[in-house]
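Shown here is a partial selection of chains from the complex, left in place.
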Amino acid sequence: MTHLHIPDGVLPLWLVLASWLVTLSAVGLAGHFGGRRDVRRKVPLLGAIAALMLVSMSSEVVPIAYHVNLTVLSGVLLGPWLSIIAAFIVNVVLALVGHGGVTVIGLNTLMIASEMLLGWALFKGLDALFRHRRSAAVAGVATVLALAITTTLLVGIVALSGSAATGRESGAFDPRAGRFGALLSGGVVGNSLLNPETAEEPLPQLSVRRFATMVYTLGSIGWVLEGFITAAIIGFVSRVRPGMVRGRRPEVRLVGDEGVSH
Amino acid sequence: MTDRTYPAAGHDHAHTEGCETVVRVSCVRHAYEDGTNVDLCGLEFTADRGSRVAILGPNGAGKSTMLFHILGLLSPQEGEVRVFGEAPSRDWPKIRRRIGVVLQNVDEQLLAPTVFDDVAFSPRQYGVPEAEVREMVARALGLLSIEQLAARVPHNLSGGEKRKVALAGALVMEPELLVLDEPFEGLDPKSREGLIALLGRLSAERGVTMIMSTHDIDSVPEFADYAYVLAPGGHIVLKGTPAEVFARADIMLAGNIRPPVLAELFAALRASDPDAPETALTIPEAVAALGEWRSS
Amino acid sequence: MDISSVDTSATLGSSALHRVHPVAKLIAFVLALAGVVASSNVLVLAAVALALAAVVVAMRLPLRQVFGLAAYPALFAALFAFAASAGPITAAVLMLKAVTAALTALTLMFTTPYPYVFAPLQRVLPSLVGDALLMTYRSFFLLLEKLQRVTRAARLRAGLVGRQPIRSARAATLALGTTMLYAFDMSERTYDVMTLRGYEQRLHVSMPASVSRSADVLTVAAGGALFATCLAWQLAAPVLVSLAWIPAAAATGLLVAVIIVRRLS
């Protein structure tokens, strides 16, 4: 798994709100700058690539219940502005079918968008460095690097949210104290079954180390698989349509049934 | 056929002016980047107001290239294309309201998320008031008898239904020119007959001009008044009424194009017996012609 | 993840909830979701989940798909719970929250065709983003079908060889690459069609008319009731905590009743 579908109700309110703020501004900017010219071409391109990400997520490539995300590949095809929009769209659709929470669309978008942006930047940089001669290998490396960095980003966010990450009610009303819980400190845990006095659980403390161990071990398998698959697809595409990965307009287009191109 | 071109502005849906030329393609050459050349040359291509013109030819002959030039999706490197007197690749916005289009991949042409919204797409983009849009959509759906599909989502329609929705979307603005790429593909026999009848009505009653590409050569006489035959490479080798075109089965075969079965039969008959009759293109005509030939 | 089964149920289904106006369902969804996110009482959350399950059963939605999708986020919640070494009750709350939140979204999506869910969102987003959102959903089905066909062809050509995971993965990757080329070509063709059909402003989705005003009101009220229950136990926890069994029992009763009625009818 290359990124976590963070569910609803797990992260502290401040983190959820802050990520919505960042995401909405980024999407707004991307909508503005990405849509300044040639919208007619960009709407279908965005639709096609975002849909391709969803299709790849909903199909098993390796018969071990692992699904690809094609984030880096899509980042390379879309460039930075459109990547942000595609990340947002993909997460809206995912949230509505239960993959990742609705309230955390903001945070999940930031995670995927950073994967796409990093992948795009790393691929472009490395590919130029190797003079477009090793595109497939470069894509694989860029993918693994991008995924490793964003996983670290996720661990960082979880560490940042600290114990509040599990004291979900940060900022919520604490009925016993008669006040609202502090936004940045541990929240209220009212999980007691029937009697608040007897069945109190201690405030859970998130172990960043434990969390990191888990995502790095599970994740690294995913990075490598995704890296191989991205490399294979980029290799395939750069043989069939070299222009596509170089970010030029595709010079080859099928016209109707004629198999000719222009 | 006159040389008059249709005045660019102020069209008034009066379709009585005889045979204006709505579309003209004069010797357009198109070189694709991979080296393929399409030369829409040889004979000039014209479509007159109210006529139903079929473009025939094998796969790869340049039928789609021709349509794409007429629709301004390609711009001629050489030669000239005129639609309603304008160059479509430059002035498409000026003429697009008067043209309805259905290309081959109907799936991909349904842009909006519901059938109603899809048929309403063009009028809304052109700023037609919503109340009027509803009337126009109802009319277009009615023409194709698919009112019951209005609320459906395009992706779970059948292939034939999708084609009808795409057609409704092309007809909604009541275009003067319809451009259809393989319009009968994927339709079951009954829908096919219905569509042929509808197109015939539109051309006869409203003077709609139609340009249709097809490789279904046998049924051309049923739905076209005029036919052009492209040979591979785009060369226009034959033009005329279906009867005129199919009388030349020899030219078609030489150009690696399969003529209709009856045309081939009559050509073969004439080869074996110089007295054999002229090509007949429908079964009753053929029976009559053969009967006469026998008793002669 | 199976978006097509969600869509099939939404567009071809005909339950009472299918006929409720989309806006009413959206409001009810937002209310229920807000309640779930605010709540931290395991029994109250269970009550909401059971009540939603009763709706799913009563409307004859495809049970396996709905509950299968709803269970998925429990996996990730469990990961968080494990990392936090949460006690059993906290872990249960984390997982129930994730599952119940997903269930609210799925109840909406299984009964409402996507254009009506996305349209209100599309209207407030920049036009590029909103139109691309609608276009994504349209394209999804075209590409899914394409991938399925390409994979089928690969299978017929011995692409997916049993017990040969590397070769199978290679074939699957080629299928994905082919689908990607198609996606690219498709977007170019869509561009042509948009030019031909005069695309200049945003896409437009017309909302259907309301079938039954009272059904709409009832749906919003149900969403409001779920929200109020969650909020009440949150605000007045010291008083109400010991009574949390009441909503849970009520919801259980509702679910049992619905199952019995469905069996009988």
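Per-chain residue numbering starts at 1, and chain names A, B and C are given in the order in which the chains are listed.
Simple rule for what comes next: contacts are C-beta pairs under 8 Å (C-beta built on N, C-alpha and C of every residue); 3 or more make two chains touch, one makes a residue touch a chain.
Computed from a predicted model, the values in this text were never measured in an experiment.
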Subunit counts for every protein chain kind in the full complex: A x1, B x2, C x1
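By our rule, only the chains that are shown with their structure count from here on.
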Farthest-lying chain, centroid of Cα atoms versus that of chain C: B
Pair of chains ranked first by number of touching C-beta pairs: A-C
Chain A-chain B separation of Cα centroids, rounded to whole Å: 47
CA centroid of chain A to CA centroid of chain C, Å: 19
Where chain B and chain C are represented by their mean Cα positions, the distance between them in whole Å: 44
For chain B, residues that touch 2 or more chains besides their own: 103
Sites on chain C at which at least two other chains make contact: 118, 134-135, 137-138, 142, 186, 190, 194-195, 199
Footprint of chain C on chain A - complex, ascending: 4-10, 27-28, 30-32, 34-35, 39-52, 54-59, 61-64, 67-68, 70, 73, 77, 85-86, 88-90, 92-103, 158, 165-166, 168-169, 172-173, 175-176, 188-196, 199, 201-202, 204-207, 210-211, 214, 229, 232-233, 236-237, 240-241, 244, 250, 253-254
Interface residues, chain C side, partner chain A - complex: 1-3, 6, 33, 36-38, 40-43, 69-70, 72-74, 76-77, 79-87, 89-90, 92-94, 97-98, 101-103, 105-106, 108-109, 117-118, 121, 125-129, 131-140, 142-144, 147, 151, 160, 165, 168-170, 172-174, 176-177, 179-181, 183-188, 190-191, 194-195, 199, 234-238, 241-242, 244-245
Chain B-touching residues of chain C, taken from the complex the two chains share: 7-8, 11-12, 113-115, 118, 134-135, 137-138, 141-142, 186, 189-190, 192-201, 203-206, 208
